[in-house]
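Excerpt of the complex: some chains, original placement.
In order of appearance the chains are A and B, and numbering begins at 1 in each one.
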Amino acid sequence: MSPKQVKVAIVGASGYSGEELVRLLLHHPQAELTAVTSRQYAGQTVAQIFPKFASHPLARSLRFSEPNPEVLAKQAGIVFLALPHGVAAEYAIPLLNLGCKVIDLSADFRLRSAEVYKEFYGADHPAPDLLAKAVYGLPEVYRSAIKDAALIASPGCYPTSILLPVIPLLRAKMVQPQSIIADSLSGVSGAGRKAELDYLFCECNESVRPYGVPKHRHLSEIEEQLSMAAQTKLVIQFTPHLIPVNRGILTTLYLAPTTGFQSAGEMAELGRQIAACYQAAYGHEPFVRLLEGKALPDTKNVTGTNAIEIAWRLDPRTGRLLVMSAEDNIVKGAGGQAVQSMNIQCGFPETAGLV
Amino acid sequence: MSPKQVKVAIVGASGYSGEELVRLLLHHPQAELTAVTSRQYAGQTVAQIFPKFASHPLARSLRFSEPNPEVLAKQAGIVFLALPHGVAAEYAIPLLNLGCKVIDLSADFRLRSAEVYKEFYGADHPAPDLLAKAVYGLPEVYRSAIKDAALIASPGCYPTSILLPVIPLLRAKMVQPQSIIADSLSGVSGAGRKAELDYLFCECNESVRPYGVPKHRHLSEIEEQLSMAAQTKLVIQFTPHLIPVNRGILTTLYLAPTTGFQSAGEMAELGRQIAACYQAAYGHEPFVRLLEGKALPDTKNVTGTNAIEIAWRLDPRTGRLLVMSAEDNIVKGAGGQAVQSMNIQCGFPETAGLV
């Protein structure tokens, strides 16, 4: 084992994203997990609450504690917040003041605009001054800013599945900004570990349903990021659906190319440009898998990993461009991406603890 | 029990649609199931092959037979064909000549154009003369023609989930014909009872994946029907996905209204028109459920039934109309709809054996 080079803590480690962070950080070669907090489970070991980690010695000794910023600041240099929106900011402020770096998995610092926050989250932003300091933790897009950030706002699960496929196309002016439709299917872990009837086994199994239409909260960060990529304010259509799997998001995107393609030759040429655009953006990215040939994304190829699969097709009948992506909502869409940001912050190999 | 008034047979009763037809016809109050055929299972009783039906006396006595049109024509006045496309026509021709009415669940007679058939199914149509005689068996749209048809082409599962929500809007000129995007999620029974690796439990469970993009065969009948409704030739975007449920199709449709809506008042007015359009089309339909209030379709509300749920939303941010539907792919999308057509043909109550 390499020597552990950074001490890390997780605040709010009892949900599905927190649990995944625990898994990843227990096994990380260079980070040492020194504290996990949970009001509900304070005093119990990680192994007692998450028996699946019981084979790891640290899981048998490390106990959940009450979340206390002053204590945490002594235990860790980097603190992950896996808390509900609104609550995360309450911890981020003192932790930053105490000199910690903060990687927040909630929505609290993902937006640049406190007004948009209020529109979508229905409350005044708890720390508007911090919005300008936060870096949106999408490594493939903001790698250099992440490196020096004290506060990283790790993207939402749906946004990750949409932004990675669309940003390169918008930056290259290859698709019309107002044309974007995102149809997303998410596993039930996306709803969190909450005791609600809607997420009982019998209510989800043998069921598929849209929800949150037409104005899901994640639209705020998706549109803010896409607007920056397009250099114009845009709105998108986004429909999330709940499907009976534990993990995974499959997003199908419908886009209008800026260049039409009438003939087979034009289509082939546009295809080459799209391929080149993706290759330039992601050809060297360790976690973005550009599918080739007839392959299409399948969540079972990415669950448990930090990878995102992307494939695309031009449809000569409709003139549209289809792009499809698959990721694990609680790895690349949450805990894994947060660890990827930490690796960048710390100067570790970006794939450390993630493959 | 009412006296049985018509004798019916099923050719190709070993697949999932055939099995569902068996279930429905065993319990139908006015139809008597007199023959079921299956090359593979000939000689065995229905109860031996489908133990779930073993409580029904007829399932314990009725045996699968080899398919023979001359024998079938003596056993039944109406013959359901639950066969692969191409094969169905081979049976439809002699059965019609022998005086039977035929309800075909395959794609063989769903199109009016033999050329389109060849384009999408890759073979010359086996009986092009019959195309003009066949009636597309979508009762809510073609009820009167179904009544007198000798040959009914029962619609595909995906097409049903798309046509019922879209046709009234197109007929009323409320949506732009070339704007239609249909994103569909289907249970695994849609792939049929075929021993292929792709449909093994472990390959489908904890997996979601698109397939057949961008030109699925069902596009041919969807576009033919929608073009008739719009009175203009149109193409649509259609993306099917496989999800880990046994039964159910959830379709989300993205449409551009012909009337824009900028203000809240315009949106409310357009909403009233859409509601009135659907009410006029389906307000009295026994199997179309127009959802109200905040309700959204969920396949678990329709599986095992012949119902289709439909809900819609106007999105003031994008100017689009979203329509969502849920059906059971092997009931309303296959066997149930076929029985509904039979009920119309025979003058039975349309819901007989279906509720």
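Keep this in mind: a residue touches a chain if its C-beta (ideal position, glycine included) is under 8 Å from a C-beta of that chain, and two chains touch if they have at least 3 such contacts.
None of these values were measured; they are calculated from a predicted model.
Every protein chain here shares one sequence; 2 sit in place, and the complete assembly counts 4 copies in total.
The criterion applied here is as follows: only the chains that are shown with their structure count from here on.
If you check the complex, the residues on chain B that touch chain A are 181, 183, 185, 203, 205-211, 213-215, 235-237, 239, 241, 243-248, 250, 252, 254, 296-300, 303, 313-315, 317-318, 320, 322, 324, 326.
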